[in-house]
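In this view, the complex is presented without one of its protein chains, the others remaining in place.
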Amino acid sequence: MIDFIQMLINGVAVGSSYALLGIAMVIIYKTSEVPNFAQGEMALISTYVAYMLLEQYQFPSYMAFPLSLVFAVVLGCVLEFTVLRRAKAPSVLGMIIITIGLEMILMGLVSWKFGAEQKSMPFPISPYDSVMFGDFFVSTLEILTLVVALCAMIVLFLFFRYSRLGMAMKATQQNPVAARIMGIRTRRILMATWGISSLVGASAGLLISPVIMQPYMMWDPMLKGFAAAVMGGMTSLPGAVFGAYLLGIIENLFGGYISIEFKSVVAFVVIVLMLCIRPSGLFARHYVKKV
Amino acid sequence: MKRNGLVLLLSGVIVLLGLVSGVTAEEGVTDTEIHIGQWGPQTGPAAAWGSVARGTDAYFKMINERGGIHGRKLIHHMFDDAYNPAKTKAGVKELQEGVGIFAWVGGVGTAPGLAVRDYLMERGVPWVGPSAGSRHWIDPPYKYLFAVYPLYEIEAKTLCRYAVANMGKKKIAIIYQNDDYGKNGLMGAKEELARSGLELVAEVPVNLTDGDLKPHVMKLKKSEAEVVLLWTTVKHALMTVGISKAMRFTPQFMSTSTCSDFPLMMHISKGAWEGVIAASFGELPDSDYPLMRTYKQEAFDQYAAKDERWGVFYSAGIVWAEPLVEAIRRCGPDLTRERLVQELEGLRDFKGISGNISYYPFDPNDPGCRQGQREVFLVQCLAGGKAKQLTDWATIE
Partner (left out) sequence: MDMKRDYYEDVQLCTSGVVVFWLVALLIGLAAFPFLASSYTLYMANFLAINVIVVIGLNILVGYAGQVSLGHAGFFAIGAYGTVILMSEAQLPFFAALVLAALIAAAFGFLLGLPALRLEGPYLAIATLGFGLTITQIIGRIELFGGRQGLHTPDLIIGPWHLESDRDFYFLLIPITVLLAIAARNLTKTKIGRALIAIRDAEIAAETLGVNIMGYKTLAFAISAFYAGIGGGLFAFVLRFIEPEIFTLLMSIMFLAMVVVGGLGSIMGSITGACLLGWLDLQLRNILEIPYLGTWLEALSQEWFSITGVSNIQLIVFGTIMVLIMLFEPLGLFGFWIRAKKYWKTWPF
C-alpha cells in the first residue's frame, strides 16, 4: 500500500512537467489548430539563455530566471511574426512541417552554442532534497513544479475566460472572420498566443533543467505533454493537466507492477485505447460535422 | 560534339588519376601521408561521445608536430554519423572509396560499428579500437579488427568481485540500459556473482529514451540492495543517483567507465556523485601519470578548441589510437596493411595510457587474440571530483 501511494505521488510529480508542456501546446492549438513540435525546443533555448546569464554573465538568479522568461515570450512572438505568419496558404500539415523545421533549427543553435555535454544549472532549489510526509517522499523541486503547473492552469483558465485578450483569443479560434469583423486583430492575437505558450513551455524547461540539462532534454517531456494534451482533448486546459497527471500515474503504476521495460510506451497504448472510445479526448466535446 | 570532348577530357583525367594513385604501394599511404579514418557522433542524442574523435585528432596533430611517423604525416579524416548506422556506412564508403583510407581507428557505438564491420573486413581494411566494449568485435575474431576497449563484462565482474570480496556486500542490484551495452554488463555481473553463490537482487532495464526513472529507483529501493551497478548513459546514471538521494536510498553506487569522468560527474550532479566507485580502462585524465601529462600539454593544450574539456571521452580517443600508432611506427618505412597486422599481433604488454595491450597471431577459434586490453582498475570519487584509486590494474577471465 505504501508503494502504491508512493507511486501515485511519483506519477503526479512527473505529470507536472508534462502538464506544463501540454498546456503550452494546447494554447497554440486552440487558436491555430497546429500541434507545435517546436514547443520543447523553444523551452530549451530559453532555458539555455537562463544558464548563459547565470554562468557567463554572472547574473543573480532572481534576475536571470525572469529575464529568460521574458526572452521566451519574445522568442514566441518573433517566431510567429517572422516565420509562421509568412506561410502562404498554409495547410495544417505544412504548418506541422514548419514547426518541425523550427525544432531542428533551434536544437541546432543550442547544440552549436553550448555543445552536447551535460550542463549543471545553478538552480536555487536542489533537485535532490526531499520532503517527507509520513512514509512518503516528494522532492522539493517537484512540489515547486506542481505549484507552477497548477498556477499556470488556473491563471490561464481565468485569463481565457474573463480577460479581454483571452476573450479575443477565444473569438479568434472560434471564428477568425467574425473576429476580424468585430475589430479583433487576429494576427496580433495569434502572436500573443505564441508568446504565452512559449512562456509556459519555458517554465517547464527551467524546472526540468536542474535534474538534467543537455540539448535533448525536452524531447521526451514534449512528446508526453503532447500526448497528455491529446488525451485531454487538445483544446481544454484542465483536460491537458488532467491528462498529464493521468499519464504520469499510469506510467508509474505500470512500471511498478507490470513491466518496467514497456513503461515508456504504455502511455501511447492507453491513449490509442482511450481514443477508440472517445475520439476527441476526455474533455473535448466530439465535433460531429453537420452537412 | 562539345560534350564528347568533355567526356574524353574527363575520362582522361580519371585514367591519369588512376595511374597516379596506382604508384603507391598501399591504399591510403603515400611517401608523405597516411590516411586514417574515424566516425563519431557530433550531432544527435549521442553527441556527447563526439569528443572521442576530437581527442584522436589532437593526438595525431601532436604526432605530426613531432615529425610524423617515418617522415609520413597522419591525415585524420573524421566525420559525423549522428549515431545513425545508415550514415556511418555512407561516410565510411565515401572515405574508403573516395580518399582511400589505410586504417580506421576508434568509431563510437556498437550499432554504427556493426553496420560497417563486414564492409571493412571484406576489403581487408584494418580497424583498431572500436569505441565500445562489445563482444561483437572479437567473437568471432576478424583478422583486421583489433579491439582495445575491455569487454563490458570485465568491468562488471571486477566491480562485483570488489563489492563481494573487499566490501563484504551480499545484495547487489543493477540498472542497465536495454541494449548490447547494458546486457553485456548484466551478463558479466550475473556470472561473477554466481561464482560466489549469489544472485542479483534486482535487474532493472532502462530504455534509452526514458525520461523518468522513479519507478526504476523504487524497484531498486524495494530490493534493499546494498550495491547498485549503473550500466547506463551518463544522463540516466545521474538521474538514478539523484532520485535515490531524494528518496533517501543510499546504496554504494558503482558505475562503468562511461561515467568515470569524476570532475564532470561531480559538477553536473552538484556533488551527489561523491563516493561512487567506477571502473576505468585508462589512466584518469587528471592523474600524474607522466605520459598523460605529456598528452595534456602537447596534444590537448596545443590543439583543442577553447571550449573543449580534458575529460575521459577525450583521452579515450587517444587510447584507441595508441596501439595503431605504435604498430605503424614498428612497421618502419615499408608500410603495408599485412605488415601492420603483423606488428599489431606482435604487441606484447604495450603500455600507453590504458592498461597493457597484447594481441596474438590470428586464430579463428580464440576471441582473445583480438582483444588487446583486458585490464581495468577501480576508482572512487572524492569531494571536488578527485579520484582515489582502489585497486591496481587487474583482469578477470
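Order of writing sets the labels: A and B. Residues in every chain begin at 1.
Here is the rule we go by: a contact is a pair of C-beta atoms (placed from the backbone, for glycine too) under 8 Å apart; a residue touches a chain by one contact, two chains touch by 3 or more.
In this text the structure is predicted, and so the values were computed from the model without any measurement.
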- Query: Among A:L8, A:V70, A:I105 or A:I143, which one is in touch with the chain left out?
  - Reply: A:I105
- Which of these touches the unseen chain: B:D180, B:D261 or B:E283? B:D180
- Note on the structure: Residues of chain A touching the missing chain are 29, 33, 35, 83, 86-98, 100-105, 107-109, 111-116, 223, 226-227, 229-230, 234, 261-262, 264-265, 267-269, 271-272, 275-276, 279-281, 289, 291
- Message: List every residue of chain B that touches the chain not included in the displayed model.
- Response: 42-43, 47, 50-51, 54, 79-82, 84-87, 89-91, 93-94, 97-98, 111, 114-115, 117-119, 136, 178-180, 182-183, 207-208, 305-308
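We adopt the following convention: only the chains that are shown with their structure count from here on.
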- For the pair chain A and chain B, the C-alpha centroid-to-centroid distance in angstrom is 37
- chain A - residues contacting chain B, complex: 3, 6-7, 10, 13-14, 108, 111, 115-120, 126-130, 132, 137, 139, 211-216, 219-221, 224, 248, 251-252, 255-256, 260-261, 263-264
- Task: Show which residues of chain B lie in contact with chain A when the two form their complex.
- Result: 42-43, 45, 47-48, 50-51, 178, 204-207, 209-212, 214-216, 218-219, 222, 234-235, 238-239, 242-243, 245-248, 264, 267-270, 272, 307, 309
